[in-house]
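Only a single protein chain was left out; the remaining protein chains are all shown in position.
And then chain A:
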Amino acid sequence: MVSTVFSDAGLRQHAWDTAATVVDPEIPVLTIADLGVLRDVAINDGQVEVEITPTYSGCPAMNMITLEIEMALEREGFRNTKVRTVLSPAWTTDWMSEDGRRKLREYGIAPPQAAGSRRALFGVQQVACPQCGSGDTEVLSEFGSTSCKALWRCKSCREPFDYFKCH
C-alpha cells in the first residue's frame, strides 16, 4: 500500500499547501492563494510545477514571489521545482477570496469592489473606509504606493487609507 504522502495527489496537495503559504511582499497579510495569484500546482515525474499569474503587467513582486515559492518548496524537501508565469486568463480582483478581502480590510486596506465593471470616463466610485466603515470617502490619488493600490481619505474619521484598485 502506498502512503498518501507519496502518491501524486498527496504530493500535489502538500506542494499546493506549501506554495499557498507564500505572502505578497507588498501586502504581507495576504497569501498568493488569497490573492488568486497562485493558479495551479502540478506534479510531473515527481517534479513540482507551479503556475502563477501577475496582478499587473509590470508587478515587480512577481520575481520575489517566484523565489519565495522555490524556497518554500525546497524547505519542504521538493527539488528541481519549476515556477511558470501564465497570462491567460487575465487576473482580476474578482479572484480574491472572501477571506482575503476580510484580511485586507482588517489590515487597513479597502478591498476591491466586487465585479470589475468598466467605469465611466469621469465615473464616481463608492469605497468604504476600512477603519470606521463610513462611506463618506474621497480619492486622493488614483495611483498609490504599489501598482495595485490607490490612495483614499475618509472624510468621517479623517484617516487616509489604501484602496486595492478594482481591476
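Here is the rule we go by: a residue touches a chain if its C-beta (ideal position, glycine included) is under 8 Å from a C-beta of that chain, and two chains touch if they have at least 3 such contacts; residues count from 1.
Criterion: contacts and distances are computed from a predicted model.
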{"item": "Chain not displayed: protein name in its UniProt record (\"NADP oxidoreductase\", \"Phenylacetate-CoA oxygenase subunit PaaC\", \"Carbohydrate ABC transporter substrate-binding protein (CUT1 family)\" or \"Branched-chain amino acid transport system permease protein\")", "value": "\"Phenylacetate-CoA oxygenase subunit PaaC\""}
{"item": "Missing-chain contacts mapped onto chain A", "value": "54, 56-60, 87-91, 116, 118-119, 121-122, 140-145, 147, 151, 165, 167"}
